[in-house]
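For chain A:
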Amino acid sequence: GGYYYSLLNSQQSQPKKTVVVYASISEMTSADPSTEFSNSIMWLAFTYERLIYYDPIQNKLIPELAVSWERSQDNLTWTFHLRHGVTFHDGSPLNADAVIFSLNRTITLGQGAAFLWASVKSIEKVDDYTVRLHLNYPAPIDLIASAAYASYIFSPKVVQYAKASNATDPKISDWFNAGNDAGSGPYKLIKWDPKNEVIFEKYSAWWGWNATDYPLKSSSAPDIFTIKIVADAVTQENMLLAGQIQIAQQVPLEDLNNLKNNPNIQVVTKPSFQQLILLLNTKKAPLDNVLVREAIAHAIPYDDIVTVARYGYARVASGPVPYGMWGHSDQFRYSYNLTLAKSLLVQAGYPNGINRKLLLTYTTGDIYEKRSAELIQSALAQIGIQVDVRPLSWDEQWALAKSGWENPNNAQDILMFYWWPTYNSPFDFLYNMFDSQSKDFNLGYFTNETFDNLLSTAVTLEGSDREKATTLYLQAQQIIYEQVAGIPLWDMTYVIAASSSLSNLDMAINPAYPTVIFPQALSLKS
Partner candidate 1 sequence: MIKSKSLLKVQNVTILFRKNIGVLKKEDMIIRAVDGISFDVEEGEILGIAGESGSGKSTLAKSIAGLLKPTSGIILFEGENIYEIKGEKYRYFRKNVQMVFQNPFGSLNPSMKIRDTLKDVLKAAKKETNEDVLRSLMEFVNLNYEILDKYPSELSGGQAQRVAIARAIATQPKLLILDEPTSALDVSVQAQILTLLKKIQTEKGLTYILISHDIGVIRYLCKRVIVMKAGKIVEQGDIEDIIYRPKEEYTKRLVESLLRLYGYIEN
Partner candidate 2 sequence: METLLTVDDLKISYKSGNYYIKALDGVSFEIKEGESLAIVGESGSGKSTLGMAIARLLPPNAIIEKGRIVMKDIDILNSKPDSIRGKLISMIPQEVGTALSPFHKISTVFEDVMASENKATNILNEASKILAFLGFKDPERILKSYPHELSGGMLQRVLLALAIIKRPYLIIADEPTSMVDAPLRINIVEILNAVRKEFNISMIIITHDIAITPHLCDNIVVMYAGKIMEYGKAKEIIDNPLNPYTKLLINSIPRIKTATRFEVIERKNTQIQFYKGCPFADRCESFMKGICDITIPRYTSLGNRKVLCHLYNDKK
Partner candidate 3 sequence: MPVSLRYVIKRIFYLFLVVLGVITIVFIATRIIPAHPEFLWAGPHATEEQLQEARNELRLNDPIWVQYVYFIENMLTFNFGISWSSRHPISQDILSALPATLELAISGFIIGILIGLFLGIRAAVKYGSIIDKFVRSLSISGSAIPVFWLALIFQLILAIKLGILPVGYRIDPNAEILEGFQPITGFYTIDTLIEGKFDLFLDVLKRLLMPALVVSVYPLCLTARMTRSLALETLQEDYVRNMRSWGVKDNVIIRKYVIKAVIPPLIASLGLSFGYALVGSFLVEVIFAWNGLGMYVVHALANYDFPAVIISVMTVAIIYSSINTVVDILHAYLDPRIRL
């Protein structure tokens, strides 16, 4: 024993590194900043940087890699002035070439959220630190440049590192997925085990540690930041209580009162842009009948669902655009009214309820969805609609739903899923879930020409006339509301439980970058 102890002490005599462990419910996905469109946002967001950082609460755009930007009168040209003295983790400098390389790669690969850049015609290098984007039609490039996906800038040297022939060579993707990063963010990736843990080390040469115009930082940020995959909320809570992790992404919400009373634990809540919504199969009987859809909308106990599913940590949704997002309105709530619902069903020609079990699918493993689905099941039973609630893996659920475009009768009747913004605009919600062109996510197969036209007009105005755009989006939402193409259930309030030894947590969380904790903003009390 003694031998080991002396060994141990000699190791500990070096100053101990500070560590923060963040438990994530889901596994990490891919590591390619151009194409990743899923869970890996959790770390891409601070390993890489965007041109602009967006604070949706104050609705403020904060300079990140770009110190300033301007758009032309016709809204078709955007010019970005890049920050000097920024280096990537490999030591190479950030300049116009790097930005152009990164954006071009993302756009050319065309995967993930690359569609955001659809308006871009070309990218021009003005000088070493100035980049100009030429557009086909007006688009909110400032918002797009600050998006959570497809907005990251990385070192062009990845071509050499990956021994690739050009920017779109799949070898680069392989190189990223082998656990390498080429970002400029405050933390660099040092271990990549996407199913178990991903570890980051502070990048001491980050420009932001000393920048005065950049608020998102802390002088006592942790040396090491670990994302640990803990697939279960109960375990996350236990580990947090035992001090084995410092931040829990999910704890059973019912436990929050206990946690709040615990001096070692803090609970941070923040409204989010994440919404749980039902998309109704508008092309399959009986839900092709708007009256039936309306009846369902009025038979759902929205408040109860929020209480049971989220223990109150959510707001009953009003329209597909979440609270806090521009273009949101409080006018689109359906009332919970069983008499109305029943009479609507009678009007629709179903006085004795529906003689077929409707299939509702949700993503397996998510307890909030599960509870919402089960409550809807028993609620709809009260107006004579039987529902078969079926949990499916996301891949399966998605594949089944997409098949509905070919044959709606084979698809589910009701699809329950989350939407959160790719970039911060009502367009992102409305287009993806309801536009007849959006075959990937319009999974209620809603087609409405007026609606489509309203959207296509509004989106071109986003960059120039925000107010006009807002009005058009509200009109579009009115159509969704009346047609009951989807039934938004609730907008989630993010709840993060963390050790009291952390401060500044509030700042490290940003609804525009869902699930991300920005470690550079954390302060670790000793």
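Note that a contact is a pair of C-beta atoms (placed from the backbone, for glycine too) under 8 Å apart; a residue touches a chain by one contact, two chains touch by 3 or more; residues count from 1.
Regarding candidate selection, all candidates are chains of the complex that A comes from, given by their letters.
Given the structure is predicted, the values throughout are model-derived calculations rather than measurements.
By the touch rule above, chain A in this complex touches candidate 3 out of 1, 2 or 3. Interface of chain A with candidate 3 (complex): residues 1, 4-5, 7-8, 11, 16-17, 19, 21, 27, 191, 195-197, 199, 224, 226, 228, 230-232, 235, 238-239, 241-242, 244-245, 364-365, 392-393, 395-397, 399-400, 402-403.
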